[in-house]
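A single protein chain has been removed from this complex, and every other one stays in its place.
Up next is subunit A:
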Amino acid sequence: MSKFKQAMETYRKRPLSLFLRIVVIAAAVITAFILGAIIIYILVKGIPNLSPELFAWEYNTDNVSMTPAIINTILMVLLTLVFAAPIGIFSAIYLVEYAKRGNKLVNIIRMTTETLAGIPSIVYGLFGYLMFVIAMHWGYSFIAGALTLAIMVLPTIMRTTEEALKAVPDSYRDGSFGLGAGRLRTVFQVVLPSAIPGILSGVILSIGRIVGETAALIFTAGTIAAIPASVMNSGRTLAIHMYALLNEGLYMNQAYATAVVLLVMVIIINGISGLIAKAFSKRTGEK
């Protein structure tokens, strides 16, 4: 109690400090309040709107089912990662394990990756539309969407993989070289396995971005509400499904329900990513 009194005494003498403390705490409370408000509002308004027919297998304008969109979202994540994960991980391997320090090429790669990370999704959408849909004559197609998204999430995967590789102690590499293993074998059998949690958390972070993406997909993957027969067909993901519902303006209740599903997906993805990152930091912390 006396400590509290002492603090109050200081604040009485220095009102500016008290003011600063109050605004800092207020800012934190406001931030927490906003996040809480968004989550609680959407859950409270949305959960009552979740009905079985919203999950019917086929979409039609009566049931506005989101099942095809959910399946499309999963397919889109997989297809995007097929392109983005190997390229992202391989480039990080090049940057960390192969490139020499101060290499000019490395600087250019870093610069372009930074640029990619800053480009807004609508610009990716425009690019994907111009290149894949128009120039390649693929039309609105799943593959056009996936390739566009793959470029979009590439910087995320590259950066997290790079950090994970850098966190592997050099003694691992030296030990492996000392036993006569080549560079390639060292990378795949020694360095990569111990960097996996870090890489995974980056991949999961990208999954979150893919799930939530709208602007880059509208003009690439298109908005057809069915599971595409092949990668050359159009198909809408859940985020686009929600945009379409809002755009038509007739389906507010269904939009609430879709928002719940999207939000829950993102919360789960974020949770998994956080858990893996924590496991990773614990492991590197022990060393």
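Going forward, contacts are C-beta pairs under 8 Å (C-beta built on N, C-alpha and C of every residue); 3 or more make two chains touch, one makes a residue touch a chain; residues count from 1.
Quick note on the criterion: contacts and distances are computed from a predicted model.
Enquirer: Looking at what's absent rather than what's present, what does UniProt name the missing chain, "MaoC family dehydratase", "Tripartite tricarboxylate transporter TctA family protein", "ATP synthase subunit b" or "Phosphate transport system permease protein"?
Expert: "Phosphate transport system permease protein"
Enquirer: Hey, which of A:Ile47, A:Ile108 or A:Ile196 is the one touching the hidden chain?
Expert: In the complete complex, the chain left out is touched by residue A:Ile108.
Enquirer: Taking the entire complex into account, which one of A:Ala56, A:Met131 or A:Ile224 touches the absent chain?
Expert: A:Met131
Enquirer: Touching the hidden chain in the full complex, which residues of subunit A are there? Just list them.
Expert: Those residues of subunit A that touch the unshown chain are 10-11, 14, 16-18, 20-21, 23-28, 30-32, 34-35, 37-38, 41-42, 45, 86-88, 90-91, 93-95, 97-99, 105, 108-109, 111-116, 118-127, 129-131, 135, 151, 154-155, 158, 182-184, 205, 208, 211-215, 218-219, 239, 242-243, 246, 252, 255, 259, 262-263, 266-267, 269-271, 273-274.
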